[in-house]
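With one protein chain removed, the remaining protein chains of the complex are shown where they sit.
Up next is subunit A:
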Amino acid sequence: MPPKRKTQTAVKVEDVGMEVDAVADSGSEEEARRRSKNRRAKPQRRAKQVSDDEEDEEDDDEAQRKRGRKKKARPRDSDEDDEEDSRSVKSKGSKASRRKAAKEESDEESEEDRGKKKKGGRAVSKKEKEEQNQEKKGNGKGRGGKDKDGEKDKKKKNGRMSSSSGSESDEESMSEGEIAALKEQVEEKKKLIATLRNKPWRMKRRLVLLKEAQEFVEKFEGALGKGKGRRLYAFKVMMTKKLIKFKRDFENFKTACIPWERKIKEVESHFGSSVASYFIFLRWMYGLNLVLFGFMFGLVVLPEVLMGLPYGSIPRKTVPREEQPTAMDFSVLFDFGGYCKYSILFYGYYNNLRTIGLLQFRLPLSYLLVGVGIFGYSLMVVIRTMARNSNEGGDGAEEGEFTFSWKMFTSWDYLIGNPETADNKFASITTSFKESIVDEQENQKDENIHLRRFLRVLANVMILCCLGGSGYLIYFVVKRSQEFAEMKSEDLSWFEKNEVEFVMSLLGLVCPPLFETIAELEDYHPRIALKWQLGRIFALFLGNLYTFLFALFDEVTAKLESEKSIKNATEWALNEYYANYSSFFNTTDIPPPAVNPADVVRGPCWETGVGIEFVKLIVSDMQVTYLTILIGDFVRAVIVRFLNYCWCWDLEAGFPSYGEFDISGNVLGLVFNQGMIWMGAFYAPGLVGLNVLRLLCSMYYQCWAVMACNVPHERVFKASRSNNFYMGLLLLVLFLSLLPVVYTIMTLPPSFDCGPFSGQEKMYDVVMETIEQDLPSFIGNIFTYATNPGLIMPAVLLMVLAIYYLNAVSKGYQQANVDLKRKMQMARDEEKNRRNNKDSTNQVMKDLEDLLPNKSLIPPPTDEEPPPPDVVIEKGSKSPKTKPGAAGKGVNLQKDVSLAAPNPRGPVTRAPGPRGGPPGNARGPQPGPGRGRGRSDPRR
C-alpha cells in the first residue's frame, strides 16, 4: 500500500512537524509494507501500531498536541480501511494472519524491549534535545519517508548523540546513568543477536535486525568504560568476539565430525524416524565405545605393550609347552585359545609389576581404575543423555487426553521422502484413525471376556515356561561345557566346544518370534503388545545372561579349587628346589629355577577363562546377527525378487514378502551386547576394541541391508514415547552388569600366577597399597576414617534423607503443577461461560468489566476523552474483548486495552455518524467477522 502510506506520512509530517522523523520511521522497507498491510486489515491494529510508535518517540510534553493532530489524520485512513475491508476480505484475512503471527511473538519481545529502551532512550534523549533540535532539520528531511521503528529510532538518537558528543568530548557528556542505560541497551542487543534464530520472523527482517544490532553493539561497546578501564573493556570485548567466533568454528567442526549423517538421512527418508532412531542410537553407542576404547587402550593396553616385558619372557606371557604345537591352528585361534589366549587381549597377559617403564607407570592400579572408570563414565554419560532427553520429550499429558488431535497434527513424519514409505504411512494413519473411531464408538466390545482372560493367562504361562526352559537349557549347557573342558579337546567336535554360545544365540534367535506367536493369543492392542513383547525379550536376555553368569561362577569356583592345589604344589616344588639347591651347593645365594617359561606349571587363571567366554559370546552373537541378516533379509529378498517371475503366487505381496526392520529387537540386541562388553571388559581388555569394530561393521552392514532388502513397516508404532526408554534399558543393563564385576573385584581372590593382581589377596589391594606407599600418610588416615563403618552409616543415612527430601520436594512441585493446571482450567471455563452467555453470571465481575476500560486508559496520559459512545453501544461485543486478556494473560491486560483505546477515540472526533449509533446494527454481517477477528487479536 505505498500510496496510502505516503499520504499518512505526509499528513504526519505536516502535522507533527519536526518530531516526525521518528513517527515516519517504521522499520525497513518491507517492515513498512507489512505494517501497512496490517493496517489495512485491522484498524485497531494500526491504531495500536501508531500509538506504540508515538509513545516511543514522543516526549511527554508534546504528547497532547500531537495526538490531536493524529486524530485528524486517522479518519481518512480508516475510511480507506473500510473500503479495503469490503473489497478483499479474503486477502486481508490471509495477510493479516501472516502478519499477525509474526507479530505475536515480536510484540511481546519488542514491548519489553521498547519499555526498557524507553527508559534508557529517554534519559539520553532529553539531554540531547538541544542538539537534536539543531540537527533536526537535516535529519528530518534526510530520513523523511524512510526507516525505522521505535527501536531503531532510539538507536539513531543515541548514535547521533554519541557521535556528536564523541567529537566534542566523551567523558563529560556521559554520566553514570547514561552509561548504565547504554550498557543495558548493548546487552539487550546482544541478547537479541543470540536469540534471533528463535524468532519466528522472516529471514529478511532477521537479517536487517541482526545488522542493526551488530552495528549498534559495535558502535557502543567501545564507548563504554572510561579511561584506563576503557582499553581493558575494549580488549575484553574483542576477546569475547574472538571467543564467539572460535566457538562457532568449533561447533562447525564438531558437526562436521559427526559421522554417517548422510547415511542416516537416507535411511530416514526411506523408513521414517523410527528406524533412523535405531541407527542414531547405534552411532551414539559407537561414540561411547570409542571413548571406552580410548581409556582401555591408552591406559592399559598401550603401556603394557610399550613398556612391559615382551612375549615369552615370563610364564604368563608364554604359550605352555603342551599347547604350542596347536597354538597357531586356526580352529584354536578361532576359539581364542593358543596365542590369542596368551595375548594382550586377555587379563592373564598383564604383569603384576608395580611400576613399569621409565615413567614408573603403575599398571595394576591403572588396570583397576580403568576397569571401574569405564562403568563410572558410562553411567555418567547414560544418565546425562537421559536427562537431556527427558527435557525435550513431551511431558505431563495423560494418556488419551489428546488422542485425535495428536494423531491429526503430529502423526505425519516429515522426514519421509520415499513414495512407498509415504504410502505405508498414509495407510497406517488411516487405520489408526479408524481404530480410534471404533474405540471411541464402542469403548470396549466385550465378547467372551472369560475366553480372552483364559487365553492371556495361558499365553503368560507358556511364556514363563519358555523363559524357564531357556534358563535351564543354558545352565545345563554351561555345566556340560565344564565337563567337556576337562576332556581332551581332540575328542570334542566343533559343536561341543561352542555349545554354550551356540545355544545362547539360538535361543535369542528362536524365542522372540515364538513369543510373538504366543502373544497372538492375547489379542492386545499392537502398542501394548509391543510393550509386552519387549518386556519378555528383555526378561529372556537377562535371564540367559544371568544364568550364564551363575554357571560361570560355578566354573570359577571350581577353577579356584584347582588353582589352590596347583599353587600349593608349585610352592612346595619351589621350596623343595630351594632346599635341595642350598643343601647341594651349600650356599644361600640361590638363583631362580632355570625352567623355560613354557614349561612352568601354571594355574587355570580363571579371569582369562571368563574373558574368553565373554569374547566368544560376543563373537558368536555377532555371527548370528550377521547371518540372520544375510539369510533372513538378503537371501529372502533375492528369492522373493527373482523367483517371483516363475512362481505360482505373488511372492512379493503374499507369503514370504520382504523383511521388515525389527527396531525393538535390534535395539535390545545392541543393549545386551553392550552389557556383555561392560561385564567382559575387565577380564578382556581387548573386548572393547573388538566391540568398536563390531559396531562399525554393523553400521555399514545394517545400513546396506536395510536399504537393500527391507521394506518399510506397514504399521508403524513408536516403541516408546521417547528414546529414553532405550536409555532406561541401557541403564538397567549397565547396573546389572556392574554387579558381577564389582562382586568379583571385591570378593574373589585373583589368580596367583597371572594378571596384574597376582600375588594380592584381593584385587582392590592395589589401591590400598598405593595409598599406603605412595601417598602422604594423612591421606591414608583419611581413607581409613572414611572406610570406617561409623562414618559410612551416617553417610548412607544422609543420602537416604536427601532422597526423601528431594522426593518430597518433587511431590510438592507436582502438586503445584496440578493446582496451576486446575486454575487454568477454571479460568478457561469462566471464559467459555462468558462467551456463551455474554451477561456474566457474576455481578462483581460484571462491575469490574465496566470499570476496566476506564482504568486501563490511564497509561496513555492526560488527554483521554471519556469512553466514546460506540463503546457503549457495542458493549456486548466489546466486553468479551477485554476479558480474554483479563482471564488469559493477566499481565498483558494493560497493554491490550490501551492499545485498543485509540480506536474508539478516532470516530468520536469525526462525529458519531456513519460508525456510531444507527449503523451499529446496520453494519450487520460484514464487519462482524472482521471484528471477531480483531477481537481475538489483542489477546496475543
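Please note the rule applied: contacts are C-beta pairs under 8 Å (C-beta built on N, C-alpha and C of every residue); 3 or more make two chains touch, one makes a residue touch a chain; residues count from 1.
Assume contacts and distances are computed from a predicted model.
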* Name the absent chain by its UniProt protein name; which of "Fructose-bisphosphate aldolase", "Proteasome subunit beta", "Calcium and integrin-binding family member 2" or "NADH-ubiquinone oxidoreductase chain 4" is it? -> "Calcium and integrin-binding family member 2"
* To do: Can you work out which residue in A:L290, A:L415, A:L455 or A:L630 touches the chain that's missing from view?
  => A:L415
* Asked: Of A:I179, A:I193, A:V237 or A:M307, which residue touches the hidden chain?
  -> A:I193
* Per the definition of touch given earlier, which of A:E268, A:E501, A:E522 or A:D753 contacts the omitted chain? -> A:E268
* Contacts of subunit A with the absent chain, listed as residue ranges -> 30, 93-98, 100-101, 104-105, 193, 196-200, 202-204, 206-207, 210-211, 248, 251-252, 255-256, 265, 268-269, 273, 277, 392-397, 401-406, 408-419, 421-422, 426, 429-430, 433-434, 436-437, 440, 718, 721-722, 825, 828, 831-832, 835-836, 884, 888, 933, 936, 940
